[in-house]
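Partial complex: the chains shown occupy the same locations as in the complete assembly.
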């Protein structure tokens, strides 16, 4: 699939803040943390001279050298294991998966070693495991995964997925400073999306892990979502506004530990919930969200909890098939209208 | 002399006895299968680590010579050709040419289609390394199986997959073998002995171990050939799969395509061995090294390995030294290449080289080759047209075949509030 292109070289130090794309915001965040803290280093496949498949680490090697920007063999389990070992020594690794699909060979290292170390003997592992996730760019079954649900049942892993440039920078910096392992998922569709270009503060800032964000205030129903689907939700909201339906959009930002308080607050406000995610419906994170609501906000509900998600198949390659598989704006509108009318 | 000291030592050193002997055939044996193997792998501070230690300053000869026959096969005019010792008939050699050229032409067409934005997703070229895929696959019987890499289009064509299937796949069309569900060569054809790969590198090694295991249980006398890159060999799946095959003495042949890069990563950052074939020692199996740009040498070494495997000799690794002249995919700017490297490898182009071989050895006339090329263009034109004429898949088709739908219904999008309301 087409990743970064020749034109986009930004070998040099990124500016501090200023107008930035989603990818540039993450690059700024990592760069600033490496300047701030010598124990921070980057490790992964093709992250050095090449600057990463999506150029997230572009230029870092020129600034920080091979010692702190490490190209590895094609060995995801070793990347995770080595990151954990280095973290035990007091380093703060930021490990890249070239695509989040390739986190799966490291599933064991993440869920059994990284996740359980502090619990077993008090050894916290300040580690970040990041990479491009998500579908919608016709990359087929092996370059499109949304992996959050694979890890949600394993205590000890934080999961973060931003949807704005501001949050991306603030959250990657928070993740790097976090005392525990953080899985940081970046939807590849957002990296260079003009719509997400925004002015970032010059000064150092972080966005706290574990806190959702109200992307849009509304009274009639809540769409609870995250990542690239926040944009679908916002588009649906403006369209529904014209129909007199006032939609609130909650951007979770952190998927584990989940911000239950914000979810429940929104539900109690609107009494109707639509959960939207890009991964397959069955076994997806929507189940956890719906269960939490059905359990803790039952009395406030005026309608069934509705999930809009991908169909229960792998992510197909061909555009018409992928479009059928993925949740579309029309699916959200349809569900929202039925919910509103319920 | 220990491996470290080898790694430090410079100079070209001498060729090993083994490789000198088999030099005529462009085939060497590595330390893993040779008492004198260490000679081979200590021969010059070659390849990977020379690039590494010279801080990316390119050292053609050492990189190239390492572990390979002392002398390139040359024709009377002193031009680089292919090994002349072969059991191939002239007709077979022409067929081999056809596949080699076809591979190049199909990929060039794919690039055109890509530029016309008719290809969905990326195009991954094998320019400069086509001889490895074509030559090795040509040594197989119909009952044998291959699991190629994305860059082994040539092997897929040799196994009987038609260009139209490839074009349709790349264009994500309904008539493609995966009906638009997966991309490029990510499909399979059990009748033709072709198991398409998945993206996750290394995973096909255990799968091909299983093909060989199942074949043995069913008394099919088949050989399984799995292609893997210098990068893919670093995966745990490669290790587990090959180790199990070696223990079971299964007929699994690993074609280790040493094309010097894994995406942007040079082999020196992938492994500390000189030759990928050296890895065979860790599995108690033989390792062979061949000039991957000498299509006849690739055929010959594989032929012998196949016979050996079929007769119960177990697994082996064949390292083909070649070079990936294009970037990882079309978007890759190759900024990581050292000066001069590409130019050197252009002079070793496997197609030019084989053409020269056929002509100067009088195996084919220019007219004959032109005929073949014309024929190829015709076929490719037809197949592109066929593929373009295919519709895109019906959206709803996406719901089918997760499970056997006679047991579990298709995965349609459920109605809001569910089927129960």
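Labels for the chains are A and B, by order of writing; each one numbers its residues from 1.
Here, a contact is a pair of C-beta atoms (placed from the backbone, for glycine too) under 8 Å apart; a residue touches a chain by one contact, two chains touch by 3 or more.
Given the structure is predicted, the values throughout are model-derived calculations rather than measurements.
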Query raised in the report: Shown here is one of each chain; what are the real counts in the full complex?
Result: A x2, B x2
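Everything below uses one rule, namely that only the chains that are shown with their structure count from here on.
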Requested in this report: Would you kindly tell me how far, in whole Å, the mean C-alpha position of subunit B lies from that of subunit A?
Outcome: 36
Report summary line: Within the complex, subunit B is touched by subunit A residues 1-6, 9, 45-46, 48-50, 53, 71-75, 77, 98, 101-102, 104-105, 138-143, 281, 304, 306, 311-314, 316-325, 331, 334-335, 338-339
Query raised in the report: Considering the complex alone, what residue numbers of subunit B touch subunit A?
Result: 120-122, 172-174, 178-183, 186, 198-202, 231-232, 234-237, 262-265, 269-271, 329-331, 333, 335-336, 392-399, 402, 411-414, 416-418
